[in-house]
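Only one structure is covered here, and it is reproduced in the block below.
Only one protein chain is missing from this complex, and each of the others stays in its spot.
A and B label the chains in the order they appear, each numbered from 1.
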Amino acid sequence: MTNHGIDLANSDCILIMGRNAAENHPISFRWVMKAKDAGATVIHVDPRYTRTSTKADIYAPLRSGTDIAFLGGMIKYILDNSKYFKDYVLNYTNASYIVGEKYGFKDGLFSGFNTEKKAYDSSTWAYELDDKGIPKKDPTLENPRCVLQLLKNHYARYTPDAVSSITGTSQDDLLKVYEAYSATGVPDKAGTVMYAMGWCQHSVGVQNIRAMSIIQLLLGNMGIAGGGVNALRGESNVQGSTDAGLLYHILPGYNPTPTAAVATLADYRKKYTPGTKDPFSANWWQNRPKYMVSFLKSMYGDAAKPENEFGYAWLPKGEEGKPYSWLDLFDAMYAKKLKGFFAWGMNPACSGANSNKTREALANLEWMVNVNVFDNETASFWKGPGMKPKQIKTEVFFLPCAAFLEKEGSISNSGRWVQWRYKAQEPPGMAKPDGDIIYELFLEIRALYQKDKKAKFSVPILNLKWDYATKHQFDPHLVAKAINGYWTADKKIGDKTYKKGEQVAAFALLQDDGSTACGNWIYCQSYNQDGNNMARREKSDPSGIGLYPKWSWAWPVNRRIIYNRASVDPTGKPWNPKRVVVEYVGEVKDGKYASGSWKGDVPDGPWPPLKNPDGSAREDGKLAFIMKPDGYASIFGPGLKDGPFPEHYEPLECPIDKNPFSPQLNNPVAATFKSVKDVIKKCDPKFPFVGTTYRVTEHWQTGVLTRWLPWLTEAEPQLFVEMSEELGKLRGIKNGERVVVESPRGTLDAVAIVTKRFKPFVIQGAEIHEVGLPWHFGWVYPPQGGDSANLLTPSVGDPNTRIPESKAFMVNVRKKGA
Amino acid sequence: MAGKSIFVDTTRCTACRGCQIACKNWNRNAASATKNLGNHQNPPDLDGNTFKLVRFSEVENEGKVGWYFFPDQCRHCLEPPCKDTAEGYVNESVIQDDATGAIVYTDKVKEAPFDEIKSSCPYDIPRRNARGLAVKCTMCIDRISNGKKPACVSTCPTEAMSFGERDEILKLANERLAALKAKFPKAQLLDADQVRVIYLVVDDPKKYHKNAVASLERGNRRFAAKRVIDSILRV
Partner (left out) sequence: MKLTRRDFFKISGAATAGLAAGGLGFDFAPVEAYAWELRTKDAKETPSICCYCAVGCGILCHTDKKTGKVIYTEGDADHPINGGALCAKGASSYQIAQNDKRAQNVLYRAPNSDKWQVKKWDWALKEIAKRVKKTRDATFVEKNAQGQVVNRCDGIASVGSAAMDNEECWIYQGMLRALGLFYIEHQARI
């Protein structure tokens, strides 16, 4: 989230789309209701009428996989009706940039498409630069090649009629939503969006979110209280585990993992440190080398030295352009390219798309380690449905771990609050905290490498800093301090000397010469000389907008609303004086700031605003979007794999064969796989219904932590499939009957919930039915609970994130025995 | 009338079922084995281990779908018929707590016939637990006697439930009713004068639950009265 949960209460209009907030993040709804109490409009756009819809002022159904059409129509509405916030758009976004002549869009494809490689050459999407190397701008926004005009042109096709015919949303509902939401495009109104996997799990997942980001920028909703783009995340620490770089493409703190061509630290600095020619751009990532060197120091300690590039060579390098993502990982495992596997605190046999492929892949391993709180379908895959244990060689080690209330440490919520929690009891039996297991396992591994002088490349193993125990037990405080960072040498900066061994106060002090070690630069300040800031529990709110700056700690540098320099006008005064996030306050002489400082939230950097109160430009001001190299937020986004503007493409499995917006039916660069398990069927009469997956309040993810809890399984005991009364009638299915749901990849038994809350969609004049299933169940437990909905989902995905398209695929539903 | 009250504003309820489980958690009530019967309400009804149950009802009004949620529980009647029924058999089987007005069944309730207690309830609340004892919500008498809110109220994310002094709760309920009246002409408080757990609904109460309001079909005044008189005659 750019903002945080409590901040939802500051909103005037809350669009919940790609998400079922009341059911999946029930406490976020506490703040939605507070906004509603204060007069906010709540909108829910979803294929199915849910518990969230019951609290919405406007509910608009749409067919799964058509969000870009829906949002593209809103972009058109905003532009056609001049609902955008012009001052914001001009000052803080790239709307005025002139795009180069090589850019184009024709027949559903952007310029630079290589048919053979199925990839774009994004260099054709570059801006025109002036002689200083700064993008050319047209402040009148009238140049036909300026971003705003290109945007207008791109979405001219997204008429209410065309959008309605593809989404199945009535034009009346579309206009209601467009009108209500675009009313926030004024200085004193805030609109926010709450989304989740309903947007991510599509072959156009990133572009779904891009479309909404464009809307938020047009309406001036980024950086302000009650605004932002807010992903509510599904796992208690999925934010923290992402921050910690437990993904193939990033190291801790969002530094990219190096690839083979980036052989040296010098190469790395060159490739990943962005430059800017614009003196007003803070270009924060210019500091990347400091963060990278400090990370290497935290990994390898004293062994990381300037002469060995701080051990950069010891980091593994990926192959150029080869993804190692979830889908790729299981594809490799299915193809027998992997031998060993850790499924740590996860249940991939149920959680990833195309679970039959995953489950078979597990049988191709030599060994697997599963660490969990309860038995699950991954640990026990070898005795699952259709498996023949005697033919499965995979050795399985199951390690029991402590639950959250049996250990101490921090987790990071969706709003980036890093909160410390404590141990309330001992874990049962032999169970241990994950930290102890990891700590002890690595000691065993290292001991083997210490003994074997001929072992393969043992340097990083022998040099990994691993002193995180107190009395031989894993000590989270020691790691938390290392993540924050500390001085590894005495260092004088200005007139202050920092002593070796002291904690680093905040990331502005991190160095690229090896004098600081820092495990994750964005967490620098979390555990500094003031102590463990994550454990703070002072409940004061001087802001009056719910920032609670002394409750726990938020990354970065305790900033509660990021991009907050955009919450003020160029002179530093809040767009909305009633909801002040930050404000530049100082002594004014002759219309100029003679001195001053920011009040309120921790600002996005200390520099003064761009202009003086009299409107004159300041030389020391900085542009609002400090993480963007050019300082402006991207309405035109040339950095993605599938185009600078979002475009509607059908899901790879779709019920129609014509895209009304272009001849290009599907995302031309979507991630696809070729194994025999990767079957995709478009417009196949055997699979006539759109299928989607979701969650319910009473369970969580694959159900590993909820199916075993009697109170929850009492409330939601079994796999169900929800369908409309019309579909029930069509298939002769009565409410509560057992049915079979089948996709090209798998089959499931489920209980039918025939409900008024699902209605058939009229798509291009034809009636299209959609059904939905939760993915919480699995064959291990409870006995009559059913299996995972991911047996049905396809292993195809978004080209940027490679997140699977679990939210829109094709199925058949029939009465059991029919 | 002094004492405490609970206000349940069904327009704020998201059916997260935090209350249903918080109730089980505080009262140490077990779960039973259930099946999905074609809807999300589970267990299907109040039972010996379920003193609070969120009821789900799908409705369609002028072609628009709606989904009503009703967190059902004992209303803690000001003059509770179950108490009269039970006390007709044995003293101290049902307590009406002086300080709070909470109606609490004691172990002695087993000496009174369960069916009569159940059928005397205008809301069909009492159930029998595994020990054969009549049971129901106690308004968390142990919590509220120690300055805490009932578990269900404490856990409600959207403040659909409020707990406090009866006059303050009535005031809150009436304010909320007044605010909703314009948009929902059918908005009403259910039996507010007779009970301590006051529901606000915005449609025909029967669409939420058949026993949302005291039902003419329920309650067993003659039977109860007869038992009382019989017991008097025995004295």
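In this text, a contact is a pair of C-beta atoms (placed from the backbone, for glycine too) under 8 Å apart; a residue touches a chain by one contact, two chains touch by 3 or more.
What you see is a predicted model, and the numbers here were worked out from it, not measured in a lab.
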Among the chains presented, those that the missing one touches: A, B
Residue of A:126, A:162, A:399 or A:506 in touch with the missing chain, whole complex considered: A:399
Identified contact with the non-displayed chain, of A:18, A:185 or A:240: A:240
Residue of A:633, A:712, A:727 or A:808 in touch with the missing chain, whole complex considered: A:712
Candidates A:149, A:351, A:564 or A:659 - the one touching the absent chain: A:351
On chain B, residues whose C-beta touches the chain left out of the figure: 16-18, 20-22, 25-26, 77, 79-81, 84-85, 87-88, 91-92, 95-99, 104, 120, 122, 141-143, 145-146, 148, 151, 154-157, 188, 191, 193-194, 213-216, 218-225, 228-229, 232, 235
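To be clear about the criterion, only the chains that are shown with their structure count from here on.
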Chain centre separation in whole Å, for chain B relative to chain A (CA means): 43
Touching residues on chain A, where the partner in the complex is chain B: 22-23, 26-27, 29-30, 33, 49, 51-55, 696-698, 710-720, 734-737, 751-757, 759, 784
Complex contacts: residues of chain B adjacent to chain A: 12, 14-18, 20-21, 24-25, 30-40, 42-43, 58-60, 65-67, 69, 157-159
